[in-house]
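The complex appears here without one of its protein chains, the remainder shown in place.
Presenting chain A:
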Amino acid sequence: MTALQDWPDGSVDVAVIGGGVMGATTALFLARGGMRVALLDRQDLFRAASGVNAGTLTLHMTRAQLIPHAMRGREMWLASRDWLGADVGALAAPGLSLAFTEAEEDLLRARARIRRQAGAPIDIVPPSRAAAIEPGLNPSVRAAAYCALDGHIPAYRVGRAYAQALAQAGVMLFAHRAVEAIVPDGAAGGYAVHCAGHARPLAARRIVLAGGVWLEKMLGWFGHAIPIRCLVNQLAVTETMPRVMGSVVSIANGLLSLKQFANGSVLIGGGWQGEGNIHEGGTRVIPENLRGNLRLAQHVVPRLAQAQILRVWLGLESETPDAMPLIGALTARDDAFVIGCVHSGFTSGPYMGRLLAERILGGAPDLGAFDPRRFSPSPSLPEHTP
């Protein structure tokens, strides 16, 4: 292995652990706010959930309470050139969520109603209107929920744009740093971040944990015991094919996400599970679940029967016990923070990261619903090691 680049002299203002959308956006806005920021990741940046997810921008599948955040996140993605400095290929597209049975139609209406109340412009439309929006649909659709504010991004393109923006903003990037412990640094008042391969810890005055499915252990370093569930989502992509669809399609219960990218490949997701864990990542596609997912896709857009599947892969998604995000301070001293477990996190991610940066820089955005202390109200900070 090539030698790891050494830490900077002195302490940084913030060490952000986790180089995905949440951590990187937080780091980016903190650096722009004048802080000295180090961003660490256990592997290359944007290689876990942020780089391999389905890239759906959708309000249909976003939890109702998060709709306003998802709408702001989507706007940020579509305007990535303005704040990230590069076009990540985000495309606005209409979104349809479909019902094929009576029960699904009931669910669809209930979901649309609660989301509309939260501010999402979602309407129930008849099959004829759905077919006009997406001519490739199976004509047996009973009803569709329509939202004009959906879209998609080829997720793999995001990492490189961030890498350039972060470097430009002066964020110190440290890939391949597996953080083994974070302990309060009594003398300096901040924290010592211990990493494999470094004798000396990184000194940081503040910490931001943005480690996705790896958060549970990290939260433990700050005295919080919050079980984080690791979902192992399966995704499949087809070879490039002639235009078969132009919208983002899901079904009422959320178990499908379907869209065709500009290059002609169709991405099929929806949260069908594979095998994996936080230690090894995704380990095995479950073929029965792959088949279920593909059958659903083919049922919805019948021309996919002509597609060839090019790749199947697994992405990890994190979830708290109440399926709501963790964003906020972890310590009474207000010097350690967490951001993660955001449902439809790719859509909301940039906005959530910006909010946390704003909070750390002294602002007062409303993050009350995401306060990690709802799970462990009075954490006991570990003593600093002598």
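To be clear about the criterion, a residue touches a chain if its C-beta (ideal position, glycine included) is under 8 Å from a C-beta of that chain, and two chains touch if they have at least 3 such contacts; residues count from 1.
The definition used in the following text is that contacts and distances are computed from a predicted model.
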{"item": "Among \"4Fe-4S dicluster domain-containing protein\", \"SRPBCC domain-containing protein\", \"FAD/NAD(P)-binding oxidoreductase\" or \"4Fe-4S ferredoxin\", UniProt-listed name of the chain not shown", "value": "\"FAD/NAD(P)-binding oxidoreductase\""}
{"item": "Hidden partner chain, touching residue among A:272, A:346 or A:370", "value": "A:272"}
{"item": "Hidden partner chain, touching residue among A:200, A:243 or A:295", "value": "A:295"}
{"item": "Residue of A:56, A:238, A:260 or A:318 in touch with the missing chain, whole complex considered", "value": "A:238"}
{"item": "Contact partner of the left-out chain, one of A:132, A:262 or A:305", "value": "A:305"}
{"item": "Interface residues of chain A (partner: the chain not displayed)", "value": "1-2, 44, 46-47, 51, 61, 63-64, 100-101, 107, 110-111, 114, 140, 156, 159-160, 163-164, 167, 173, 238-239, 252-255, 271-273, 284-285, 287-288, 290-292, 294-299, 304-313, 323, 343"}
